[in-house]
Structures are given as C-alpha cells and as structure tokens.
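As you look at this complex, bear in mind that one protein chain is not there, while each of the others sits in place.
What follows is chain A.
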Amino acid sequence: MSIRSLKENIVEDTFTADKETGGRSLMQSAALRFYRNKAAMLSLIILCLLILSAIFGPYLIPFGYEDPDWAAFRSPPSWDSGHYFGTDQNGRDLLARTLYGTRISLLVALVATVVSVVIGVSYGAVAGYIGGSIDQAMMRFVDIMYALPYILFVILLMVIFGRNVFLLFAAIGALEWLTMARIVRGQTLSIKEREFIEAARATGLSTSAIIFKHIVPNLTGPVVIYAALTIPEIIATESFLSYLGFGVQEPLTSLGTLIADGAGVMEVLPWLLFFPAGVLVTLLISLLFVGDGLRDAFDAKELKR
C-alpha cells in the first residue's frame, strides 16, 4: 500500500531532518548565543586574564605583598625599578599588593556566592515546591531577614565570631541568599505546574527526588544569571566593608582596602588609588557584561520554546 509506505516515509523524513539540525542541548545553544555576543566574550576574556593573573601573578613578580623594598619608598610607577605600579609609603610593591588584593576579593566573592547559591536554591525550591503554609512561613522568615540592616548584622556577627575574614564573608553570602531564594521560589512555582513534574509524581518519585532531580536542574538558567550578577555585588560590598575598616586587615589586603588606603593619599601618591580602583572597575564591568550576556543567552531559549 502506498499510503502505509508514505507514512513510514514521513517518520524517516523527520529523522533525517533532525540529524541535520539537531544534536544540541539547551545549554549548548545558550553557549552558542553567548559566544556570538561580542561584549560578553571580550569581558569574559578580560575576566579570565584577571583571574589568571590573580592566581599566578604573585609568583611571577620578584616582590612580596608585605615585604618593603628599602630602596624605593613612595616611588611612582616606573619601568626601570621594576615597580610597574609604584610602591606605597612602606615601600611595598603595589603590583604585588593589587594582585593579592584581587585574589582575596575574588575568593571572597566565590565563597559568598557559593554559600548564597547553595542556601538560596535549596530554600527557594523547597518552599516553592511544597507550598502552602510551609511556603508562607519560610518566605515570611526571608522577609524579616530582608528588613534587617545588613551593616548592623555584619557588626553583630563580628562581635560574636571575632575578626575572621572568611567567616565574615560566608556570613555575607548567608545574607545574599535572600534574593536568590525569592527568585528560585518564583521559578519553582512555574516549573511545578509543568506536566513533567506531574509525570514524575505519577512515576512514584519522592518529593526530594522531584525537587533535586527535576526542579533544580531546570533552574540552571536563572541561577547562573543571578549568581553572575551577585559576584560583582559581593566584591563591591567587600570593598565597602574594608573601606569602613570591617573587612580584611593588614598586612593582608583586598581591592577595597587598597582603595581605602589610596584615597587617603590621593593628592600626593595618586597611583595608590588609581591602579587598584582601575582593576576593581574593570573587574566589575566585565562581570556585569558577562552576567548580561548569560541572561540574554538563556532568555533567548525561553523565547524560542
């Protein structure tokens, strides 16, 4: 029968058509769109360079971040002396200090972001999926936390735990998760209504398996975007706290501390402000562009579907 064979032909048709265009997961298509975004790609390259130099830079230059160069106090940037960024009042090489500061700032951002993602995603997904009065109770707690001024909170934590830098920034992360939890909860509410969640329930999957196997993986888009936008926020917060004197303490340094120090002597030793501030601004801008690029890349997926 020609009809029967034609039907089979149609199935074949779609098979071959798929082979030509298919083979891409949603993540891969997002990556492709990101790759085409010039601003985001450039920012990503700059960001990678900054990260690499923060990791390996300190080993490549001859000066330590806390060792004074007795031959050069307050020396401006120069090629001849090898102090490319100049030195500070104590003769410490500014390049070494900036690299070290970048390293600390990035580390802080990483710790705080990881903490905020882990808490925020699980909290938001659980609240959103279970719903009802549990959801209400969990989200009201978030509202209360939101209402607390975070500087007060930070000072409180510092009184309780003493001055441990990483503990402090873990604590910042533990405050940052609030927004993450709200975003994740909202997304969860909409994912929860989709049929594949019902299909999973009909299969007999337990609640925790549904949350962590089916809901969390589908949150990747918004979580990645928001995390990328959280990093610069935390770096800025760290700089602010260090500027106020709550953050990293001497001789350890961070971009914020360096800027705070530089701001005091801006008129006589301008390079002490200029270089760390330049690095911070570059870092923040490239992070923001990367975050934006990620959002566009993932949102396009939402539109196309």
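Note that in this section a residue touches a chain if its C-beta (ideal position, glycine included) is under 8 Å from a C-beta of that chain, and two chains touch if they have at least 3 such contacts; residues count from 1.
As a working rule, contacts and distances are computed from a predicted model.
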{"item": "Complex member absent from the view - protein name from UniProt, among \"Deoxyribose-phosphate aldolase\", \"ABC transporter ATP-binding protein\", \"Ni/Fe hydrogenase subunit alpha\" or \"histidine kinase\"", "value": "\"ABC transporter ATP-binding protein\""}
{"item": "Selected residue (touches chain absent from view) among A:41, A:61 or A:200", "value": "A:200"}
{"item": "Listed residues A:53, A:122 or A:220, member touching the removed chain", "value": "A:220"}
{"item": "Hidden partner chain, residues of chain A it touches", "value": "2-3, 6-7, 10-11, 14-15, 18, 21-26, 29, 32, 194-196, 198-205, 214, 217-218, 220, 305"}
